[in-house]
Structures are given as C-alpha cells and as structure tokens.
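Take this structure, written in structure tokens, and hold onto it; I'll ask about it next.
As you look at this complex, bear in mind that one protein chain is not there, while each of the others sits in place.
Let's look at subunit A:
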Amino acid sequence: MLPLRPVCGGIWRAAVHTVRMSRGAPPYRLFSSTCDGAPAALADADTIFALSSGHGRCGVAVVRVSGPASATALRCMAGFTQRLPPPRTALLRSITDPRSTEVLDRGLVLWFPAPRSFSGEDSVEFHIHGGPAVVTAVLQALGSVPGLRPAEAGEFTRRAFQAGKLGLTEVEGLGDLIHAETEAQRRQALRQMSGELGRLYQDWSDRLKRCLAHVEAFIDFSEDELIEDGVLNRVDVSVSDLQAEIERHLKDERRGERLRSGVQVVIAGATNAGKSSLLNKLCQRPAAIVSPIAGTTRDVVETALDLGGFPVLLSDTAGLRDSSDLVEREGVRRARERVEQADLTLVVVDSAHLPSEVDRAATFLREHLRSVLPDTDRCLLVLNKADLLPEKQRQKLDTELRGVSGLPAVRLISCQTNEGLKAFLTVLHSSVKTLCGDPLFGAPTLTQARHRAHLQRCAAALAQYQRYRDTDLALAAEGVRLAVTSLGRITGRVGAEEILDIIFKDFCIGK
C-alpha cells in the first residue's frame, strides 16, 4: 500500500487545486433553460451529496453528488487522474477513500456534466453495494473531499427545481415534498435530540455560544468597557475542552449510525449446520433455500427485519469449507468478507457434531470459532439441531457451557422443533440493543453521517480559533462563528441577536 501514497497524494493535491480554481469560476447560471437573463436564485455554490436510494435494505445503493466540485469527487474517489469519463456512461471502478487511499468498494460511476443532469449542475452517481458499512464509508469519504457537504433535506430537489428540471406536476408538489423531507429529518432529529445525545449537543451548543459571545464582547466592547483579559483565557480553555470532547465523540466507533441503517447480523458456520433454517426462522418466511445437501447456499442472502423495534440486516452466508467448485469458493470468500464487516455474527454449529463431554465440547467450539471469526467479541454461538441430542446431554450442554471462559453466549436451539428459540431471541435482542446504543439509556452516540460531518467541521473550526488566537482575533472569532454555525445545523440556527443577548447578560456594557 505504501508506494501508492505519493501518487494519490498527487491526485489529492490536484483535487484541492481544482476546487480552488472552481471558486474563481463564474457562478452557475440557473433558470438557464427557462428565463434567460433572469437573476439566478437560491442556488448554493456548495457541492452536496447524499444517499439517494433507501437505507439498508437494497443490494445496490446510489450515492449522488451535485455541484461544482462533483468532478473533484470523481477524480479523487474513482481514480480519474487525467481526464473525466465520457458523460452519462457507466464505468466499473474501484472507489477509494481519498484520505487513506483504501479501496471502499467496486461499483459503477456515472458522470453527468451540467446542464444535462437531474439537478442541472455537474453531478456524479456512485452505484455501490448496499451494505450500510460500504455506504457509510463512501459517504464519509465524500465528506472529506474539499467543497463537499452532506445535503440538507430537499436540497437536491430544490436545485433541480431551480434549474428548471422538474415537470409541472412535480413543481406543484415540490413544497409538499420538501415539507415532508424536512419533517422526516426533523422527526429524526427530534428522536435524537430528546435523548442523551440531544442533551450533549445542546450543552456543546450553549458552551460554544457563550465562547462566541465572550470573544465578540472582547472585540466590540473591551476598549471602552471593563472586560478583563481573563475573559479570553476562559474562552481558550472552553474551546480546547470542546474540541477534545467533540473529537473523542467522533471516534466512538460510530455505534449510533447503525440505528439508522440497521445492525448487520451475519449467520456463519460450517456447511449444513442449519444457517439458512435459522434465517428462515428469524424472518418467519422461507427467504433462503433449505435442503439437506451441504453447500446449498452459495451467495449471501440478505433480509431486513425489525427485531423488537431495532432494524436488523440479517445475512445468510455460504457454509465455510474448502471446495473445488469455483462458484462455491467465491461464496465462501464472500461469506468470510461479510463476517469481517458484521456487527454481530451468529456462529451456527450442528450439535450432533459436538463431543459428548462438556470440556471437550468447549475446546471444540473454541477452535471452531477461531476458524470462522477474526475475533470473538461480537458473536453468539448457536447450537442447532438440539432435537437430535439425547435429553440428558442437551441439559448438560445447556447449563454447563454457559459459564465456560473464552466462549461467547451459547444457546441451544432447534429450528425443527422451535426449542430454545425464544431464549435465543432474547439474547439476540439484547445484543442488538447494545449495538445500537439505546438513545434513551445508552451512551450518547452519533446517529447520522450528517451530524458527523457537521461535528467534524465544528472541530476543525475550533482549531482555527486556536491558530489565530494570538495574531488576529477577528480570524479567531471567525473560527468560533463557523463552529457555532456547524453545530447549529444540528441543534438549530443561532442568530446575532442571541449572541448579543448573552453579551449584555454577562457584561456591564456602557459606552
């Protein structure tokens, strides 16, 4: 990987350069097709991106980018160093993270130069695999491209409208559509804001507003008033505390984001252990073909389900074994890949294959787990076909395997008789719940890539404060202003009057 870096660094610089160049370009003409010479309205020169397909459940996800820096995104994420691809032609490319050069997915990319695109602006579409992990990774990579930001509710549609790209009926429904999107986002935000996460953001926002008010007071009033220099020192401390807290929060393994797209649960194990039967039991329909023939499942079978209110994306995979069959080998490769990306793996074992002694059974299971999983932190052990065991052995395994060290939670079930299924579901539910990070009781976690992008901007803006603190307070204050604006996109807009209110409350200002 290492030798690649300088090359990609070059692309990266080129990308940044493109953005700089494009700033100087004339603003995009809107209404170009309808009202020549009419003043353009409302368009942002920002480039926006969003997942345009549904969340979590689809095999293919479409990520759309729109705005002047779309070409930049295409260059640095799909490896077009020299020239851009031909317009409106699908090309299969590796999609890479411009920061780490890591390959995130292979997928189709399409380039729609303005004005022949959905939004009338330069646009790019990435058609990628639909797993939340891939989608999240691609969205985050896009967020790191200079000039790009996540789209707000209804923004794509608004741009399309401004470019005169919508039909008459669509235009009439536009207000309602944007209203609906805004409402959905508001409800989503509300759900989050009423919990611990909301309190955390609100607390940050209050502290930031106070920082800004104190810096502004120091700029606007300190020459005439009694505002001690100590004010700025306190702001310094607050700003660096906030920056550290936000950065720590951003590194929390993104637990919260799973709430939105579903927890990835993968069923894995040897062939013919009953993985597909388990899938069918869990989703209560024959989603996967079940047969006594080993190696029936060859590809990944995905099902979305609602587990006690938590969205779960359940995948059945091919049984793990060495095979000479090319198709089956690919299936096994995919199964292993899926297990790597899984939030939770259900390792299914045929109980009939277990040694009858408990100690030997534990050793057997430990070894088996090692062959299936890279680490045993996030998995449940499912001993299927319990109905085939003698009653005595069943009870012994069930009670004695629970406390064995080095083993995850173990449950004996039978997909045939439904024995133990209820107890297993309870364990699965509590695992999923922990993974999602209960917004009401759990630790505050991030729930949206959008929030994440705003928080990243916020932290970066606070760094600007520190950079200019001693040389130019106007530029330092600009950093705090940007931070307040970025956080305000999550918690609500902050106006100049609100800042002035804090100033007059905290200081005795007299001309």
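In this section, contacts are C-beta pairs under 8 Å (C-beta built on N, C-alpha and C of every residue); 3 or more make two chains touch, one makes a residue touch a chain; residues count from 1.
FYI, contacts and distances are computed from a predicted model.
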{"item": "Per UniProt, the name of the complex member that is left out, chosen from \"Gap junction protein\", \"Neutrophil cytosolic factor 1-like\", \"Pleckstrin homology domain-containing family J member 1\" or \"Mitochondrial tRNA translation optimization 1\"", "value": "\"Mitochondrial tRNA translation optimization 1\""}
{"item": "Contacting the left-out chain in the complete assembly, out of A:Ile219, A:Val358 or A:Ala463", "value": "A:Ile219"}
{"item": "Residue of A:Asp46, A:Glu245 or A:Asp299 in touch with the missing chain, whole complex considered", "value": "A:Asp46"}
{"item": "Contacts of subunit A with the absent chain, listed as residue ranges", "value": "23, 27, 30-31, 34-35, 38-46, 152-154, 158, 161-162, 171, 174-176, 178-179, 182, 216, 218-226, 468, 471-478, 495-497, 499-500, 503-504, 508-511"}
